[in-house]
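First, the structure itself, so that you have it in front of you.
Heads up, one of the protein chains got dropped from this complex, but the rest are sitting where they should.
Presenting chain A:
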């Protein structure tokens, strides 16, 4: 028997044993199996991603990062590697880098299976990270505005008091009030961008009623969330849910314009990442 075949059979057996331990929640035992397999055959990326998942369950983030890095080096299109790498970076509070890894994982995952559970899981983590990023930035902005508003108000009041001392009265009093009201309006307006409201309907899928993630357009010209319309075509029937015109899965086309519009909207309205 060719030694490489024997070797790969042994490695495969170890991997499966590791998976069995993992599914039972015995992460330490699973790590041992994967490590043994890696020692025999250090060039298989899935061994690293599996071991990374064990470390993740044990909250050993430095090891998660190391194994994810190895996996990505061996296979740059490895969905799980980018996913666990992203999580490890977020854990270290390296938001932009972590988000980038998760976005890469999402793109790769969608390419492999737009309906897969990984895609949903990655999206959730990504949305959570983006939301936290927004929350932090927006509370800083709110604090800054608050301080600026106080400074402007006291400047106006000071100026008004000085006027009064010099004996200008009635007319100056009304403009003073108007100025304070105008100031209030200006700052309210400035805070609007950071206030959660409603996502416009044209950026939402008519089935999920949620903001688009992976929009596709049907021959009737209606845009839907990809995973959901695929599910509909399979389970309910091969017709457009709104126009009832016939549709086949192969006729769905990515709607890049809407996808970009969503990205631009989310860029300005980070609160809309809140999907949980």
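What we mean here is this: contacts are C-beta pairs under 8 Å (C-beta built on N, C-alpha and C of every residue); 3 or more make two chains touch, one makes a residue touch a chain; residues count from 1.
Note that in this section contacts and distances are computed from a predicted model.
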Chain excluded from display, named as in UniProt, from "LIM zinc-binding domain-containing protein", "Vacuolar fusion protein MON1 homolog", "rRNA N6-adenosine-methyltransferase METTL5" or "E2 ubiquitin-conjugating enzyme": "E2 ubiquitin-conjugating enzyme"
Absent-chain contact - pick from A:62, A:148, A:242 or A:257: A:242
Contact residue for the chain not shown (choose from A:39, A:146 or A:231): A:231
From A:118, A:207 or A:261, residue that would touch the chain that is not displayed: A:207
On chain A, residues whose C-beta touches the chain left out of the figure: 206-210, 228, 231-232, 235-236, 239, 241-242, 244, 275
